[in-house]
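Take a look at this one; I'll ask things after.
Heads up, one of the protein chains got dropped from this complex, but the rest are sitting where they should.
Now for chain A:
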Amino acid sequence: MRTTPLDLIGNTPLLRLTRLTTGLAPGVEVYGKAEWYNLGGSVKDRPALWMVRDGERRGALRPGMRIADATSGNTGIAYATLGAALGYGVTLALPANASPERIRTLRALGAELILTDASEGMDLAITTIRELVAGQPERFFYPDQYSNPANPQAHYETTAPEIWAQTDGRITHFVAALGTSGTFMGSSRRLRELNPQIQALAVQPDSPYHALEGVKHMASTRLVPDIYNPAAPDAVIEVRSEEAFAMARRLARREGLLVGISAAANVAAALRVARELEHGVVVTILCDSANRYLSERFWEDSDLIEGAGI
């Protein structure tokens, strides 16, 4: 069997949490989809691949063109990874205060970076890339993950059917944070087609000022993604940044799972849902690994000597 790098996108493991779930009713199971197993190390490989392939099919992305977008996060790493694997150049605009790990990862993958004034935030990065693309439309393909239906479609076609198969169709609750909303919208649509009883619950930060990287506070943003439908979630679960930090430490120290902050927020929300159940199979998304956030200060807090088994 021959495997190419792109075959490493999707078909990620579904991990059962066994140690953080000890207080739950015996009929309740909690699972996390280990998305750092993707080629580029995050869930964003799925939409990035779908948007690139869709661009090729529509003729919007042709040989010799560059993929251009504004992102310093996992989507940028996904574009840079895919661009390298498929032979497209990648140009990304990002605020100059993006973490050094991100900038080095993107450069290592050969992406061309335009660093914009940090104090102007993502908005300036977005306008910068839009102007660049508008000036040379023949040279650049701009996927625009917030508006591109291929983003949720990736989850409709891969994430949701994988979860369905991996739980033998037993999933009762799907829990996922909203960023572009692609993961939530695409997965929940497919899962409800497979079983209309499935509850799809959206995770949100408690405040527009939060530390959940990659998560968007939909109630306050002026840039609500076009692909998002506010009527889609059965309920919204708010997670404080501190709760996500503490869960990231617990997952590392009690499950041996080093996951990122948005993944930890998802698990915090999933466990809250699970605690209310007598029976159920709760599935959430572990968006990426902690190795992209190891310079964050919150790892240094040692609130969890408890149960360390020493």
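Just a few scattered comments:
Assume a residue touches a chain if its C-beta (ideal position, glycine included) is under 8 Å from a C-beta of that chain, and two chains touch if they have at least 3 such contacts; residues count from 1.
The definition used in the following text is that contacts and distances are computed from a predicted model.
Protein name for the hidden chain, per its UniProt entry and selected from "ABC transporter", "Peptide/nickel transport system permease protein", "MoaD/ThiS family protein" or "Cytochrome bc1 complex Rieske iron-sulfur subunit": "MoaD/ThiS family protein". Screening A:G10, A:G214 or A:P233 for touch with the missing chain picks out A:G214.
Listed residues A:N38, A:T75 or A:N266: the one in touch with the omitted chain is A:T75.
The chain omitted from view is touched by exactly one of A:A34, A:L94, A:A176 or A:A265, namely A:L94. Residues of chain A in touch with the missing chain: 71-75, 94-95, 97-99, 102, 118-119, 121-123, 125, 179-180, 207-214, 216-217, 220, 241-242, 245, 297-298, 301.
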